[in-house]
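Single-structure report; data block below.
Omission of a single protein chain aside, the complex is shown with its protein chains in their original locations.
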Amino acid sequence: MIEKVLIANRGEIALRIMRACREMGIQSVAVHSTADANAMHVRLADESVCIGPPAAKDSYLSTAAILSAASITGADAIHPGYGFLSENADFAEMVAEHGIKFIGPTADHIRLMGDKITAKQAARDAGIPCVPGSDGEVTDFEHAKKWANEIGYPVLIKAAAGGGGRGMKVAKSEEELHDAFDVARNEAEASFGNRAVYMERYLDRPRHIEVQVLADQEGNVVHLGERDCSLQRRHQKILEESPSPALNKDERAQIGKTVADAVRKLGYQSAGTIEFLYENGEFFFIEMNTRLQVEHPVTEAVTGMDLVREMIRIASGHPIDYSQDEIRFHGHSIECRINAEDPFTFAPSPGMVNEYHAPGGLGVRVDSGLYSGYRVPPHYDSMIAKLIVHGRNRGECLMRLRRALTEFVIDGIKTTIPLHQELILNDEFINGAYDIHWLEEYLKKREASGGR
Amino acid sequence: MIEKVLIANRGEIALRIMRACREMGIQSVAVHSTADANAMHVRLADESVCIGPPAAKDSYLSTAAILSAASITGADAIHPGYGFLSENADFAEMVAEHGIKFIGPTADHIRLMGDKITAKQAARDAGIPCVPGSDGEVTDFEHAKKWANEIGYPVLIKAAAGGGGRGMKVAKSEEELHDAFDVARNEAEASFGNRAVYMERYLDRPRHIEVQVLADQEGNVVHLGERDCSLQRRHQKILEESPSPALNKDERAQIGKTVADAVRKLGYQSAGTIEFLYENGEFFFIEMNTRLQVEHPVTEAVTGMDLVREMIRIASGHPIDYSQDEIRFHGHSIECRINAEDPFTFAPSPGMVNEYHAPGGLGVRVDSGLYSGYRVPPHYDSMIAKLIVHGRNRGECLMRLRRALTEFVIDGIKTTIPLHQELILNDEFINGAYDIHWLEEYLKKREASGGR
Amino acid sequence: MAKEPKSGLRVDEDLIRKLAGLLDETGLGEIEIEEGDSKIKVSRGGTNVVAHAPAPMAAPATAAAAAPASEDLASHPGAVASPMVGVCYLSPDPKSEPFCSEGDTVKEGDTLLLIEAMKVFNPIAAPKSGTVKRILVSDGTPVEFGEPLVIIE
Partner (left out) sequence: MAKEPKSGLRVDEDLIRKLAGLLDETGLGEIEIEEGDSKIKVSRGGTNVVAHAPAPMAAPATAAAAAPASEDLASHPGAVASPMVGVCYLSPDPKSEPFCSEGDTVKEGDTLLLIEAMKVFNPIAAPKSGTVKRILVSDGTPVEFGEPLVIIE
């Protein structure tokens, strides 16, 4: 069994992991930069080691410093959290080479899923649905028609040499295909000097839905349902919920099974997430995250599982001793990411937290390293707290979230709490009628109307 | 439906009720004494009314002031919380007479259960097990023998005129009965000038186990399992858990059914609790609490129910629309009452809370009206916070509790946090091997050994 | 409402606010500026020290009844505070004249107004003789405990 875990991260996730260690009777070692000497995870850990100056590359990203810290403290395992070194295959390999357990998947799986091309191939081979497309260049209209029928409309015609949206055309039906194909090829030639185009299904307004799995070293795999993370701004998730308002029970069970089977086929171990775009009842693979995710608490809320504990158990070699049937989903959960940012311009707002008061009561969880008098350093990610709310159904969850956001005090810096307070009063959000473009459009409209 | 609830209470329970109201979209009115003008429930309520000076009899116990406040704010319901007017049948009656809904049982049921004699009779008639005893005076040894066999050993022989433990004798077997009976009668005569004695079953080391029920206006009753509240000091509960470490699933279902059936027979409505002494597999009625209890959150944690919401729904006339079978029990929950007291002398410690930081993370709930800079007034009950922890089993729950207590900061006043930190490291507590005498003996031993 | 204070001192409120902002921004504990005869000093009282204002406060938790302006008057030495929660009436019945009006002279014990609570009309008597400077409540308004009703000087 693992006896001492070095937590190679900072902020709320370091605290999250430390809490799981403490609850398992495992010693924890916090590593920190000089900027984080007063951080909560450092204060609460059993031991702490300063590993470098504020710049992440010299501290939280320094494999040498972290491995040295593990060595001098005698840690027998490292949990990488998310971000930083969590999906660095070389780091995972070095950790293993030092005889230390990496609390995550093998370096090979991290590497496989870290490369877009190999990841997609591996996912497809394992039975994960991907965006259908032409296998390579489409050279004439007859082939284009054939491919389009196979792929299904609407189709996107993309310049093989293109990027950034240029040379892309959408055809919604066979009538539109001819013109779209010609225009795309001409634009491709004009823009890139190369007529080559390929085709794939066009997703107009997809949702971002991801499936959480746990896999042990013996090939037991369970899925823990899905999370809907469609509320994004510049590809950053802002608010996540589970279950997705868009899926029913059968769809959930089906995509869950597909993913669990694929993960078993891949021989993957630890916690992992397969991200999909979802539109009109179909799922399309985006990528696999081979680590714990920021939004894991919504899954914990609806399943009652402790994902960090499970990761540690799996890394210790314990098998998953519960079946898929024993995992029950209860109620609804939403997480709000609270960033030290202006809630509408998103300008960073580090600095002194004069007053911190977290909401409490039934169904409310707060994961945060903040405390009154803490100074949010300017060197790192702006996420400073996560508010996770659980209710017996989505309506109750929304009402509870509204109540909890009212009680949350983070004084001295700007935070995104006002954004969340606004979002949860929005009818479209309340109805669950949103997709990955919704939030940016909402913010644009908001700005255009002079901040409502 | 109820639209505006006046909360006739203060402190954490006022905040608890206010949160439920807010989550149901119901307006809340806080009433407060001048000493509580800055209390959290006053700050967060939709409206607030100062109803009197600090002394509870002129504010929180003033029926006139509270009814006037309800009248001027147009509240259509009153939630009494616990303590204060919550079990005052006259108040419940007056509320009803003013055309305001009392969120609780009828005045008749409060009255019935508020009197020890009528309560016991009603409970017995409804099928609730009571401590077996002689029906009245036992006049000679032959009758004593007959009664003892019927009651079951050990038996307690009590002076009918007695009290405070004088004139009480225990007989563990028929051999001991003769002498004990004589001595008790002689002592009774000497002490009270009256030889009359009666007999009942003697409970040596019982646990305090109570069963929570919900009953609607249509006669639907469900039980929500039990709470073990054996950790008491001077009849004040200190820590409560659900389920009880002493009961198995069948015992739980059986006493639950007995209680639910009885409550149905009584025609009771709202939330209620039947308290028992429990020894050697048998339950013995103590009393029925016709109100929400301090320790209700442990039941909420294991059932996923919101008891305050249910009380409000029932008072609104909504039926209970779930069956007993649909109530599932998940994991284990423990509540620690945190009082503004010296943790070992229990001397009150009101005053300024310089710094308040509640624990967070998975499975942790805090109900408290504290905040940094709040001054705990000296006029009221010393309970200032409740820490409620949930885990998938008792072991996980204990570890989580230990972790959470480490994180809890209430600086400036003394609190009972250190007592809880000590208790949860005690082997007997960890093994669940405690009864209603255990805590006082523990504290006595602790004191004798000079505070460990 | 920035009236000139009675003393010779001028308080530049904006300057104080600006300096307070600078303290926040810079993390300083104290700023002191002296120029000729003028001097101003603001301080947080300590580096890591803050005043506890912003505990959770949902809506501006105004009392149901209390008029905002009357808040400051509660501490007025001539204020007559409501001894109970209720609804206040300025005359014995709708057709009668009010018990008193601003400017009236009253004797200790004179009824100033009524407060109805639980269907009972409670006369509120003048605690001292004097002139009714202000009547702070209007007919039929709800009042809470301690709320100033009338000022007698």
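Lettered A, B and C in written order, each chain numbered from 1.
Following the convention adopted for this analysis, a contact is a pair of C-beta atoms (placed from the backbone, for glycine too) under 8 Å apart; a residue touches a chain by one contact, two chains touch by 3 or more.
Everything numeric in this text was worked out from a predicted model, so none of it was measured.
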item	value
Given A:T34, A:Q217, A:Q236 or A:S316, the one touching the chain that is not displayed	A:T34
Chain not shown: contacting residue from B:D125, B:D411, B:E428 or B:E441	B:D411
Option from B:R337, B:H357 or B:R400 whose C-beta touches the chain left out	B:H357
Touch criterion as defined above, residue of A:I7, A:L44 or A:A184 at the omitted chain	A:L44
Missing-chain contacts mapped onto subunit A	29-30, 34, 40, 42-53, 59, 64-65, 67-69, 71-73, 354, 371-374
Contacts of subunit C with the absent chain, listed as residue ranges	3, 5-11, 13, 16-17, 20-21, 23-24, 30, 32, 34, 37-46, 48-53, 77
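Rule of thumb we're sticking to: only the chains that are shown with their structure count from here on.
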item	value
Separation of mean Cα positions, subunit C and subunit B [Å, integer]	42
Euclidean distance of C-alpha centroids - subunit A vs subunit C, Å	52
For subunit C, residues that touch 2 or more chains besides their own	52-53, 55-56, 58
Of all residues in subunit A, the ones touching two or more other chains	355, 357, 372, 406-407, 409
